[in-house]
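All protein chains but one are shown in place.
Each chain gets a letter, A and B, in the order it is written, and its residues are counted from 1.
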Amino acid sequence: MIVGEQKPLEEIWEMIKIHKQVLVFGCNTCVAVCQQGGNKEAEVLASMLRMKATQEGVDIEITNSGIERQCEHEFFEKSEKEIQGSEAILSTACGIGVQFMAEKYAKPIYPGLNTTFLGAVEQFGVYTERCQACGNCVLGQTGGICPIARCAKRVMNGPCGGSTKGKCEISKDVDCAWQLIVDRLKLLGRMDDYETLTPIKDWSTDRAGGPRKLVREDLADE
Amino acid sequence: MKNLLPKVGINPERIEMFNLSAAMGPRWAEICTEFTEKIRVLGPSPIWFALKARKEKAA
Partner (left out) sequence: MSKETKTPSKLEKILAAGHLGVTSECGPPRGSDPAHIAEKAELIRNHVDAINITDNQTSVCRMCSLAVCIRLKTMGIEPVLQMVTRDRNRIALQSDILGAASWDINNILCLSGDHQSFGDHAKGQNVHDLDSMQLLQTVRRMRDEGKFLGGDDIQRPPAMFAGAAANPFADPYEIRVPRLAKKIAAGAEFIQTQCIYNVDKFEDWMKKVVDRGLHEKAYIMAGMTPMKSAGMARYMKNRVPGMDVPEEVVKRLADTPKEKQADEGIKICIEDMQRIKEMPGIAGFHIMAIEWEEKVPGIVEAAGLYPRPEV
């Protein structure tokens, strides 16, 4: 799922303090899982901002609400009136939700989160990056571990010379993706695959090729 | 909670969670007394001062 991290309170405050009324708007899917921008978090954030406003002596009405997902039109229906009645929105969704709202509403929509990565919940409270959405998945060749998302240099024929005791040269807290791949290939009895050269990647399906789009002709209306 | 409060300039000692059953009357009284004293020593919170300032400004 998409992981984000709430922006520092000071930064958020600086963005919204110019308004007289702000709606703090949560998204209850991905960013609720990592406990950063869900409807509950939006409620708490609104409360903190009210306390901040009081102490700063700033006259601002801060309300809060939220929907299931901010990346699909239908979920906005029930909050339409509330949104239209607000001066500005502080969205605690990921960058997608913020942009989607900006496209829908002729109002200032501020990001309450820094969207960081696509990842998994390794354990409750620990979220780590797993996918870079490169558009051309190589997981079949690497035993199910992605060298693009998990290698700091996205080496396709790794490991590089900096791999030390299973950790990446950039930090002891980062696993060497290629150590993981080698371990996995060993586990699956496919160590011979290690010497197969991975062909040069076609990055045109990645961000490099431009903003991406998928259309299901059979599903999309005119 | 204790992590969030300092971000808005409030001493985290102002909030505490106690677990009690309805039968623990004396302990309840004890906690109330102790905590009230603690808060009394800490004095009014920044929010209290801010609200006071706002009221005075309006006056």
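Criterion: contacts are C-beta pairs under 8 Å (C-beta built on N, C-alpha and C of every residue); 3 or more make two chains touch, one makes a residue touch a chain.
This one's a predicted model, so the numbers in the text were calculated from it and none came from an experiment.
Colleague: For the chain omitted from this view, which of the shown chains does it touch?
Modeller: Within the full complex, the chain not displayed touches A.
Colleague: Tell me which of A:S91, A:T115 or A:S163 is the one touching the absent chain.
Modeller: In the complete complex, the chain left out is touched by residue A:S163.
Colleague: Using the definition of touch stated at the top, determine which of A:K17, A:K153 or A:R184 touches the missing chain.
Modeller: The missing chain is touched by A:K153.
Colleague: Determine and list the subunit A residues touching the chain excluded from the picture.
Modeller: Residues 152-166, 169-170, 176, 179, 182, 194-195, 197-201, 203 of subunit A touch the chain that is not shown.
Operating definition for what follows: only the chains that are shown with their structure count from here on.
Colleague: How many angstrom lie between the centres of subunit A and subunit B, each centre taken as the mean Cα position?
Modeller: A distance of 36 Å separates the two centres.
Colleague: Taking the touch rule as given, give the residues of subunit A at its contact with subunit B in the complex, in rising order.
Modeller: 9, 44, 48, 51-52, 54-57
Colleague: Sort out for me which residues of subunit B touch subunit A in the complex.
Modeller: Residue positions touching the partner: 4, 7-10, 46-47, 50-51, 53-54, 57.
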